[in-house]
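First the structure, which I've put down as structure tokens, then a few questions once you've had a look.
Left out: one protein chain. Kept in place: all the others.
First chain written, first letter: the chains are A, B and C, and each begins at residue 1.
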Amino acid sequence: MSAPREALAGRRLRLGMVGGGQGGFIGAIHRYAARLDDEYELVAAALSSDAERALESGRALRLDPQRLYTDFRDMASREAARPDGIDVVSIVVPNHLHHAVASAFLEAGIHVMCDKPLTTTLKDGLRLRELAERHDCLFGLTHNYSGYPLVRAARELVEAGELGEIRIVQVEYAQDWLARPIEDSGDRQAAWRTDPALAGPAGCLGDIGSHAAHLAEYVTGMTPSEISADLSSLVAGRRLDDHVQMQLRYANGARGMLWASQVASGEENGLRLRVYGARASLRWQQETPNELWLSVQGEPARRLTRGMRGLPAAAGAASRLPPGHPEGFIEAFAQLYRDFAHDVRAHQAGQAGLAGARRVPGLDAGIRGLQLISAALASQRANAGWVALPR
Amino acid sequence: MSAPREALAGRRLRLGMVGGGQGGFIGAIHRYAARLDDEYELVAAALSSDAERALESGRALRLDPQRLYTDFRDMASREAARPDGIDVVSIVVPNHLHHAVASAFLEAGIHVMCDKPLTTTLKDGLRLRELAERHDCLFGLTHNYSGYPLVRAARELVEAGELGEIRIVQVEYAQDWLARPIEDSGDRQAAWRTDPALAGPAGCLGDIGSHAAHLAEYVTGMTPSEISADLSSLVAGRRLDDHVQMQLRYANGARGMLWASQVASGEENGLRLRVYGARASLRWQQETPNELWLSVQGEPARRLTRGMRGLPAAAGAASRLPPGHPEGFIEAFAQLYRDFAHDVRAHQAGQAGLAGARRVPGLDAGIRGLQLISAALASQRANAGWVALPR
Amino acid sequence: MSAPREALAGRRLRLGMVGGGQGGFIGAIHRYAARLDDEYELVAAALSSDAERALESGRALRLDPQRLYTDFRDMASREAARPDGIDVVSIVVPNHLHHAVASAFLEAGIHVMCDKPLTTTLKDGLRLRELAERHDCLFGLTHNYSGYPLVRAARELVEAGELGEIRIVQVEYAQDWLARPIEDSGDRQAAWRTDPALAGPAGCLGDIGSHAAHLAEYVTGMTPSEISADLSSLVAGRRLDDHVQMQLRYANGARGMLWASQVASGEENGLRLRVYGARASLRWQQETPNELWLSVQGEPARRLTRGMRGLPAAAGAASRLPPGHPEGFIEAFAQLYRDFAHDVRAHQAGQAGLAGARRVPGLDAGIRGLQLISAALASQRANAGWVALPR
Partner (left out) sequence: MSAPREALAGRRLRLGMVGGGQGGFIGAIHRYAARLDDEYELVAAALSSDAERALESGRALRLDPQRLYTDFRDMASREAARPDGIDVVSIVVPNHLHHAVASAFLEAGIHVMCDKPLTTTLKDGLRLRELAERHDCLFGLTHNYSGYPLVRAARELVEAGELGEIRIVQVEYAQDWLARPIEDSGDRQAAWRTDPALAGPAGCLGDIGSHAAHLAEYVTGMTPSEISADLSSLVAGRRLDDHVQMQLRYANGARGMLWASQVASGEENGLRLRVYGARASLRWQQETPNELWLSVQGEPARRLTRGMRGLPAAAGAASRLPPGHPEGFIEAFAQLYRDFAHDVRAHQAGQAGLAGARRVPGLDAGIRGLQLISAALASQRANAGWVALPR
């Protein structure tokens, strides 16, 4: 049972966090992101599976020791019981725990900001959607690349028909940090990501392939109707895929390719999208996110820059600086938090929060992501044959 | 029967050309290429299927009217009969004629420099190989991108093991000039390329997919062991594919993707290759051909430039200018002509000409290209299922 | 007289701000920067010269109304008197007020983080140095580009001798937002920047030329020994320079050029530095700040990326993300705040805080900047003749 929550107007949202203790990666980014626009105040946390580390990490963050938990279920129930309990929880634990943690907080009536992939099975994902509906909670999924202003500009340009009918989608996410079997020598992030019990059945595919797929979907507004996928473990002995390539077909006849790899020597975070329409194409890559290329057939390619005049409104709304001053990963991540705060306020105020809902990827996007993973695994089992996705 | 040919030492090779009349595209490039290094003298030609245009084109080139032909068979036999007849013929006619023209000259004992794709059927390609062997003729195939110095550097770096075991090949060739159905409004180059009777059964695949495949093979030294291909005609009503995507598997377990499109709005001649090995990767694109990127995992990416010290020897040998002065398409094309001249001289001198043979792609490369096309068409018929390539 | 201040250990620094009200530019950036690393808590402010706007702006920031001031002197004395008064004040008002505001807070014993240029006259700058010393206050000057990790890497590479003896410095900062006389049509930022009474005697030179000069000095560790400067107002009727070019000579014989312009059509925030030594050169530009080019003569240029292994330690310390995830302007700005917090804590703890002092530009850098401005104005009066800088 959750205590009645104070009105949000005139105050920051109270944020809790599960995961993200010392030595963890993405939790710290969520904290930067939540802090940047001053819409949240971190007040409670269960930061680690290790009790000692959880408390030590919380002290370093100057959190109230009363609100440092060593068990996330405990945290969910006690926070729900406080009149000044958290409004939102950030979930930044390994994949296999997303479902359990999210369920605990949804059941406690607390809005959820969860990292991807949504869960490790489609069934779990569908259950979370039910729970969120039942408890009237908002659910954000940090497909953070959709927070980049020029990704939003791209989406609007596609929507506005600037590209004409979409014909070709080329998306890829290439890294090299798993080019060697570092899971065998104690790298924490590598260890769980290559262990099916913790990462789920998809390795690279779930970890970054999911980002690539979401980016393509977010910008084009289209989900493939069928795919053919070839997953590999290019590092010998690895238990999950570290490299995935897919062919995509869309209902309108468009074609596409998706490539994700964590063993592509020399690549850092090469998330790149190209979308070609009958009239023009768009090109964006996250390593240089402040430029977006629009190439109309027969005209000079145009370099759109973040913050410049004349961009679609959504890009401006997601931007903090004048053009020429680079924004980056943290700002894009913060954008999802800013949008989510807006949604949560609108929700409490009894508004539909539609605009925001449209911006922060949520359960539907997460479920489509899981469907893609399922289909890819099915295709893999069928020697990369075509597998249809649910409509 | 061919007349005994004068010794080549101390003189230019005598070159003939079939195709390449006024209004034609690649014939003029072959002429630039043959001229650049002063190793050839164009002395005879059958420049067009249209007799009037053939003669008019020849006059504009200041050729001896006696050696302007309106029929390529006539040209082959008459040139073979002259003591000062041509040493080499360049074949720059639409695909469906490659076989007939090449046969005529091979049978006349004349060396052939033919444009790609080798022929429109695998059978024809195999026949040309027989003929060339029978008549002891050299045969060059202008997969001209292999003439770029940095492509040669790439090949040598791979051979030297700089990349480690190859894991991933990403190759693409994207254009947009067929983004609209310009074959319907009189564009000559488009007209034959979209007509199966003239282009053969593969459209974009044969036209530029063949270049992409060759580039990947040339640099990596590996041919896929099986492929899965999805060919499309993204412009409605087009009779041949204008877009092709493939998944590649190699015998050593490596994976790859090939994309070729002539309807990718905003692309000019985007031939791009990336090869990733266990240790490092290479990146090259022909629109900026004077740089080659070598990225060793964990080290800063290195920008190798054409002409710089320390490059593999083959790159220097294919280069004409100091670093920082750009070379381009014509120079790369000329390189094949220069190498072929070297081979022809070595051949006449009774040497094997191995070094040269190794540089200029020839019948074997052409036949592998045709095998790839056959396999892709078979895969296409099998809904993009995997098809093995001959070893 | 200031009240004894609480120990800093275990709590955030309490921050005040003068300037930065609604409609202002850089104040908001300072707030992002102070917030990012959770080292500061904004608790008091005099946000605008307009009382109404000052209060309204403070309410929007959810500040305690008790600590919203309409007069900065009032704020200085009242905050100094509180036991929970501010530890640090950020000064983000137009140039002509820097001296008065900084003086007020220094006299109240409050550490200062001031934006550039330090003051509008050299005399005022020197006075601030005296005051800071007398009151034992730290003083940071937000030459924020020095907060970029790769700028710090560049500095360390130079220090380590990687470039060899420095020979050539090329630095520029080009913008175009003043390409038209927008000060005449109500643009606030333009209005004061083109008014000598508010901006001081240097327009573009003080505004962004000062950043370019600081960047060059910060990386090379060298200040020019003499300069020749040509200042212009390329927009007719403008009262201050909007374009400045300089030749630089250094004591070791090195040469350089500095260019700053606010009327360079098509430029956004083109701050670019190139430093050439006898062995190698460095290149960095703030619009793509996550890469730094190191080009050793005769070797391939190397692209160093933020966050990568093997960079100088200072770069890592100023970095928050893995390589390939872009950081930007806000993170670099935040770095100065993070370093300043470190310095303030060390200062209170009675440590010299040297490491930090070395990172955050301060009064000495500010004074050298003013000396450069003075010399440039003197050179301008002497028809761009050479003018020596104080050693």
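Just a few scattered comments:
Methods note: contacts are C-beta pairs under 8 Å (C-beta built on N, C-alpha and C of every residue); 3 or more make two chains touch, one makes a residue touch a chain.
Treat the numbers as computed from the prediction; the structure is a model and nothing was measured.
Contact with the chain not shown here comes from a single listed residue; of C:Y148, C:W259, C:W284 or C:F340, that residue is C:W259.
Contact with the undisplayed chain is limited, among C:S49, C:T121 or C:Q245, to C:Q245. From the options A:P83, A:G310 or A:G350, the residue with contact to the chain not on display is A:G310.
Residue B:H325 is the one among B:K123, B:R239, B:H325 or B:R381 that touches the chain missing from this view. Interface residues of subunit A with the unshown chain, by the touch rule above, are 294, 298-305, 308-310. Interface residues of subunit C facing the missing partner chain: 163-164, 167-168, 170, 176, 179-180, 228, 230, 232, 234, 243, 245, 247, 249, 253-257, 259, 261, 263-267, 276-281, 293, 295-297, 301, 383-386.
Listed for subunit B, the residues touching the missing chain in the whole complex are 10-12, 25, 28-29, 31-32, 35-36, 38, 61-62, 175, 177, 267-270, 286-290, 305, 307-308, 320-331.
To be clear about the criterion, only the chains that are shown with their structure count from here on.
Our note on geometry: subunit A versus subunit B, Cα centroid distance of 44 Å, whole angstroms.
Annotation for subunit B: residues touching 2 or more other chains are 301.
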